[in-house]
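What follows is a single structure, written as structure tokens, with notes after it.
A single protein chain has been omitted from the complex, and every remaining protein chain is retained in its original position.
Labels A, B and C are assigned to the chains in the order they are written; within every chain, residues are numbered from 1.
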Amino acid sequence: MIDYQSVLNAINEAASKEKERGKIADYIPELAKVDVNNFGIHLIDNHQNNFFAGDSNELFSIQSISKVLTLSMALGLIGEDVWKRVDVEPSGDPFNHLSLLELENGIPRNPLINPGAIVIADILVSQLKNPKEDFLSFVRQIANDDTIDYDETVALSEKKTGFRNFAAANLLKSYKNLNNDVDAVLDFYFHQCSLSMNCEQLTHAFYMFMNHGKCRKNKAYLTLSQVKRINAIMLTCGFYDEAGEFAFEVGLPGKSGVGGGIVALLPNKFCVATWSPGLNPKGNSKLGMLALEKLTTETELSIF
Amino acid sequence: MIDYQSVLNAINEAASKEKERGKIADYIPELAKVDVNNFGIHLIDNHQNNFFAGDSNELFSIQSISKVLTLSMALGLIGEDVWKRVDVEPSGDPFNHLSLLELENGIPRNPLINPGAIVIADILVSQLKNPKEDFLSFVRQIANDDTIDYDETVALSEKKTGFRNFAAANLLKSYKNLNNDVDAVLDFYFHQCSLSMNCEQLTHAFYMFMNHGKCRKNKAYLTLSQVKRINAIMLTCGFYDEAGEFAFEVGLPGKSGVGGGIVALLPNKFCVATWSPGLNPKGNSKLGMLALEKLTTETELSIF
Amino acid sequence: MIDYQSVLNAINEAASKEKERGKIADYIPELAKVDVNNFGIHLIDNHQNNFFAGDSNELFSIQSISKVLTLSMALGLIGEDVWKRVDVEPSGDPFNHLSLLELENGIPRNPLINPGAIVIADILVSQLKNPKEDFLSFVRQIANDDTIDYDETVALSEKKTGFRNFAAANLLKSYKNLNNDVDAVLDFYFHQCSLSMNCEQLTHAFYMFMNHGKCRKNKAYLTLSQVKRINAIMLTCGFYDEAGEFAFEVGLPGKSGVGGGIVALLPNKFCVATWSPGLNPKGNSKLGMLALEKLTTETELSIF
Partner (left out) sequence: MIDYQSVLNAINEAASKEKERGKIADYIPELAKVDVNNFGIHLIDNHQNNFFAGDSNELFSIQSISKVLTLSMALGLIGEDVWKRVDVEPSGDPFNHLSLLELENGIPRNPLINPGAIVIADILVSQLKNPKEDFLSFVRQIANDDTIDYDETVALSEKKTGFRNFAAANLLKSYKNLNNDVDAVLDFYFHQCSLSMNCEQLTHAFYMFMNHGKCRKNKAYLTLSQVKRINAIMLTCGFYDEAGEFAFEVGLPGKSGVGGGIVALLPNKFCVATWSPGLNPKGNSKLGMLALEKLTTETELSIF
């Protein structure tokens, strides 16, 4: 029996002493305001025991972590048809997502890079009556928490400065891989990224990915097969061009966001979320990466 | 003394018999309506003698040919500062203008590829009080022809379908190489491309490039040095990824447009324009390319 | 308790009926001679029970599967210094391994693409007294099988036609990421690829990757941490540009070779090898991929 709480305490203590905390994302002005000294971690095990330390109850912008949730909802709605419009291969490339899109005729490499997530957003905009409201309901349900909400200020901030996403959406449109208006799709996309959650809520929302597709209330949102596949995509594509490094150093499926959050999980064992807003040069939370490395090293638990 | 009229007649006759006339551009719906059987050619020599054959008085959409005119106006307005925002190297690449833009941090390769021309459009939108009106006046002046006008239907058609240009403009914006709003710059850009001119008008507008920067009325719009540089850029970059081929086969500075027009010139000798809407696989007018090859082969005139 | 034998029998039967068996690699002339109708599978579980079906005792050329074995030996010899010369990120790219090498200044993306494996070969040539003999001894030891040997005809065949590998090695040399002579390194490399093994032997050699680094005789060749990392690299990089697809469809760390072999494993549970020489368009054994998909679907076992 692993004493998760001790491990979390040790991680939190180490984090509090860390001088080099990375650099806060400043390309979304609203995100740049966060205090770099925050660090939180929350873990829920397969018996729904909760363990936590640090600022695990502070809300932050989940950003790209939301891509796993929209993908899950899209798979629930249209099933394997998703894969006609987006591939499942790692991109491995730091800088040229648009280049890849050109080379590959408008089929994004995977649903966790921006162009791929924009295609998924397009699917949801087509499928849902009230896209933003319906997706928010879905997140609240799987997390069993009605307080989760968008941060309109963040969504607006990104809308005003997200030129690269506008470029990606227009390029997708030129390849006929976007059915709705660019503005409508990106309005949804910027909202999904602006979801404000804390570490505890993230582990609750992602509980189903370690629990055969069933949430904490035992309701099934995904089939076992779908869960396995999403976990596989998280492992191979969840950390930008550091996915290989994360698999290598941590060995868990997971997803990071530029807001400094990371969520990861070991099937049948636990789901964990960390938050520390300082990023490493590849755009992943610096202390979050270290914390998860420490967690799998100490516990000797990983999928490998 | 060369008998240009005979050469033009022979070219026109050969063109009329050509069965393989290329494919009309269909990505701008409005352009797709043109009859593929059109062919016209007009040449003005350094004594302002005019020679012509075929449909040389039919109006067509000059499209990318306008990029030379906006570049000229921008050079007149802000001089060499233009080169801080756009380079002068051939792109040599058929497919990945956006990739190059990513690789090269938002500095377009040259002002005759779309991203480069969009930067030039941005300069004009910044510099001119009434950008569209003022640019139209400039074109009318250098051509000495007040009937030249935009084709609003074409401009609108491209606005509705020009997703790739929206992608490029947004990408430039993300690299801070676009000062005005994307929509304002592209509205100007789609209008410049929609300019409706015939072969005669084109040779009149481009007369200054073979005449030391002076138009037919002897008014100087560019310095000799500026003219030489623009001619150099036309030679190395004027024909998409077929620039080397055109230099190799024809040997004149020139510029083509997807409307099927080509304008080319031999400094101190002549300026010539052709129009035939069918394009070769690289996007240049099929019969226009053949016509100009024939012209320089028959006359043994070229810059080389 | 899973009845592996029944699953293997079903897989073998399905394979025998398959009409579309893929295309045999023909770029190494010697490999092109194999009969496309071969299919074999062998599985060893964590209690060292062996299960098999079809042509599981036929020898074939393991080709790229050898890259995992050289990497293991190199890690044993110089430890983490390996990672100074090769990265751990998936390449995700079908066609441009040399391009990536140019973009990334001579540091291969990972040790399982050719340029990366050539760097590992260079390390072994530097470290070993008799590189080819010593590496062969290593493979025989971990597999506990002294009959394993190189196929000199295959090695020679590849030497005569492996221009792309000569290109990669010279490019590495130009970036000073190859310490020995190109010819010496490639002679070793072509030999490692020419190793001739059957499905049973492959599972025995790879037993340690599912058994915490210990071979069937319980001797430790790698630390648990090293094993986990190699497994992570196999998962993210083991199947050329189909790694994401394999993680997605099969969900096991593994490695394929153009000889038609695939080896894969579930930590603490089993190691499995398949062989069928017909390849899919991405260069992985067509029937082997299907067999492993069926295995994890039927048994509901995967790392995810």
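Throughout what follows, contacts are C-beta pairs under 8 Å (C-beta built on N, C-alpha and C of every residue); 3 or more make two chains touch, one makes a residue touch a chain.
Keep in mind the model is a prediction, meaning the values are calculated, not measured.
Of the chains on view, those touched by the hidden chain across the whole complex are B, C.
Within the set C:6, C:99, C:147 or C:268, the residue that contacts the chain not displayed is C:99. Only one residue in the set B:25, B:44, B:139 or B:233 touches the chain that does not appear here, and it is B:233.
Only one residue from B:14, B:156 or B:303 touches the chain missing from this view: B:303.
Residues of subunit C that touch the chain left out of the display are 95-96, 98-99, 102-103, 163-164, 166-168, 170-171, 173-174, 182. On the side of subunit B, touch with the chain left out of the figure occurs at residues 87-93, 109-110, 224-225, 227-229, 231-233, 235-237, 241-245, 247-249, 251, 253, 267, 297, 300, 302-304.
Note that only the chains that are shown with their structure count from here on.
Taking each chain's centre as the mean of its CA atoms, C is the chain most distant from subunit B. Per-chain Cα centroids separate subunit A from subunit C by 32 Å.
The distance from the centre of subunit B to the centre of subunit C, each centre being the mean of the chain's C-alpha atoms, comes to 55 Å. Each chain gets a centre from the mean of its Cα atoms; for subunit A and subunit B, those two points are 47 Å apart. Shared interface positions of subunit C, i.e. residues touching 2 or more other chains, are not present.
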